[in-house]
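Note that one protein chain is taken out, while the other chains of the complex remain in position.
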């Protein structure tokens, strides 16, 4: 739990324009109410089951296991969620909250387009108006998802400032929120932003970790030895990590995007290559210049192409509970190929970062151990990008 | 059950080159063995659960129900299956059989690419070599799926004869099979082809109908009043219909592709506009000319663009147990839009045919009734085609 | 018994060293107007049997060559009545056995009874339907008998011996022995002949009531001689059509085709 001011250790907070504070207060209050509200939780979990298709399986990856010849590898199949990624777990939770709060207009930012599609989807499901901010660069590299959002009735607003990617889309969404705070609910897509977002998003995504624990117990009789997830803003990672944080025997690994290399200026490995700072409402690790300007992130994967990271990850990084590492664009593409050819599962480019890290992790494991990778999304949206590399 | 010669009433049979008969005999024998073999069924259902993500939900479509203001509408969510359509239920069953029979080389045809992707997927999962025949026209209209098959390690062979669609791809796959019958297993993607394929594919797809019945009982306390499915070759339809055939109170509707209209030469409504004949190894309704040449089918949806239909459907059509109707390309696009905007579920163009038929069916229903639509697949693969219309 | 007679007589009269040569062409290829003349040329150049292909839109047992010929013939308007007329015209002047070969659907659409009646009247001697193996469509077999048209079935390298005997029993005229697993025109003869010896022995041990012709993949006289050792003759299809395709834009293509056929049969033209 973050403290009352929204801090995980030194990280978090609410560094936002005055105008948003009442909205954050309202949100915090509403979320606290529903957290333990049976009706809400029943509706939320009902939708996860009947609409999203949860629980998602924990699939044994036999040929991948054979490939490394060490610990057994399992995949937590968030790629099977409706719309193709874990993002919808959170979008559903937030849209239910928005309805409860009487908001009629939904805005969201998106990078890979998965959160945008998830938000557009839940808005269509509930008949709410929906505007998605998306960097112009991301619009061109995730065309499939843009088409999907349009078809779902959302307006996709191209953001042309900066690198025209996720970070700029968040700026623009915040500007919209500042301007329409009365009737508008901002559904943030990752465990970032001002309190209570990082906490709330974690709570909505923790269903991943809880299911993984249950399934591990069912299928292996105990909790996993190693759990991997890719880290963009950090929602899929914190979702699978959080319920296992107290189980010290479970080793946790968050894999960031090293782009063209953490030694180059073109990467998005915030915890590996960044320093604490304030962006988008919270204090956390950031890619920034000597002067404290926000650096442009780079990753082949639009969903990881973000110079910040959720504050709870900054805390877990400093505390050492989670090991953060990074893999390059090239290694990620190799990861796509590996999982596709060994298991018949084409992962999202984001997810592929976690897969790619196996080549580092697996040699250190024992055959008696088992590993769970959060397969956060499917690769359909990335086929165009991937095809260019293959 | 078909009779011993593979006939459903007057339809079915094994009209294939002599060279394939031993292979069909072997297949029939192997399939009879596994049908009641616990080990096989356990492996099959285990994969369906842990790899494919079954059971798929039966989702209540609240806003769609409201839209028509009559019977409650549910969606059987085959779109949530791994790879995005029901096709994988069958591909998994057949690949397991191929392994059991010691075959090392898998071939398949594909129209929409869903069966090709499903087959390439299960081949990757089991490390088997895989060749997919696909009409050149379909290759261009289902590019996403072609890229996916490549990434999964399959060879996609373009078929340039005839209309360059599904029917031609089947011809070419049969030619391959004839040439490599010793080591090759042909995974047919729909309930068509020579005996035992129509029967076997039905059995592998019946999991849809069995789950639907269980879920209907759980969620509504009884079986549905109306069940709809689109019909290309007829596998998703027979899969959901078959377990309910004996329940005479359940009305069944198979929806074919009327293309530009059944009165025009450009359609694929075999049961509505065809006559019995023999193609691809079985006797069934067919689109054909006065001279018995096979007519070119047309549908905006590659998966329905086929001049034949599974023999069991021909039988069910003649017997009147199932009502067959058709909707046009334009109506199908309207169906995509309807489901996307009302429920946040973008259906495959194939599925959209069943959705589109609601406007005919729903006014005849009672508010006390409920309808189940087999949501056979998701629309990601069709976004390019759909975008052109929107 | 007149028609069964033509095929029967052919095999009864063949010298022990002589191989029967059956030639396949697609009716109406390269154009309908020349089919009759072409057949006469084939006969006078050494063809013993003519297999006349009834073109079909979806010839799934055929390779690219015959697919192409079918497609051209269909584009030029060939259909069954035209084919019957062709046969009648040949029959006016020749007793060469004529076997129709094609897929079942057009036959079905024509009407089974009508088809066999007309075929018989036109002077057809036998029929090969690659997508109707014996036992799968009994009505076709009984109509053959009724109309004195020889049902000619195929045996393949993977056909079990018991089934070979059954095929032999169901067949009249001859049994069509497919030398390789594959579609028509698939492999070249030299490749084929390696593995074919054992298979032929097996066929001969089981097919006792009918002569045996062997086909698939024969492109030259050498192929034909090598492969038909121990059987009654051989069948050439794709190689002939490939040749026709290569010369059909020349004025004297029919004469040239005659030369090609003589070479096929005798080794020299």
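First chain written, first letter: the chains are A, B and C, and each begins at residue 1.
In this section, contacts are C-beta pairs under 8 Å (C-beta built on N, C-alpha and C of every residue); 3 or more make two chains touch, one makes a residue touch a chain.
Since this is a predicted model, take the numbers as computed values, not measurements.
Across the whole complex, the hidden chain's contacts among the shown chains comprise A. The residue from A:85, A:98 or A:181 that touches the chain not shown here is A:181.
Residue in contact with the omitted chain (choice from A:18, A:246 or A:366): A:18. Touching the chain that is not shown, out of A:65, A:235 or A:288: A:288 (per the contact rule at the top). Here the missing chain is touched by one residue of A:9, A:127 or A:162, and it is A:162.
Annotation for subunit A: contacts to the undisplayed chain at residues 5, 13-19, 21-23, 161-162, 167-168, 170-171, 174-175, 178-182, 275, 277-281, 286, 288, 290-294.
In this text, only the chains that are shown with their structure count from here on.
The chain with its C-alpha centre at the largest distance from the centre of subunit A is C. Averaged C-alpha coordinates give centres for subunit A and subunit C that are 67 Å from one another. Shared interface positions of subunit B, defined as residues touching 2 or more other chains, are absent. Within subunit C, not a single residue touches two or more of the remaining chains.
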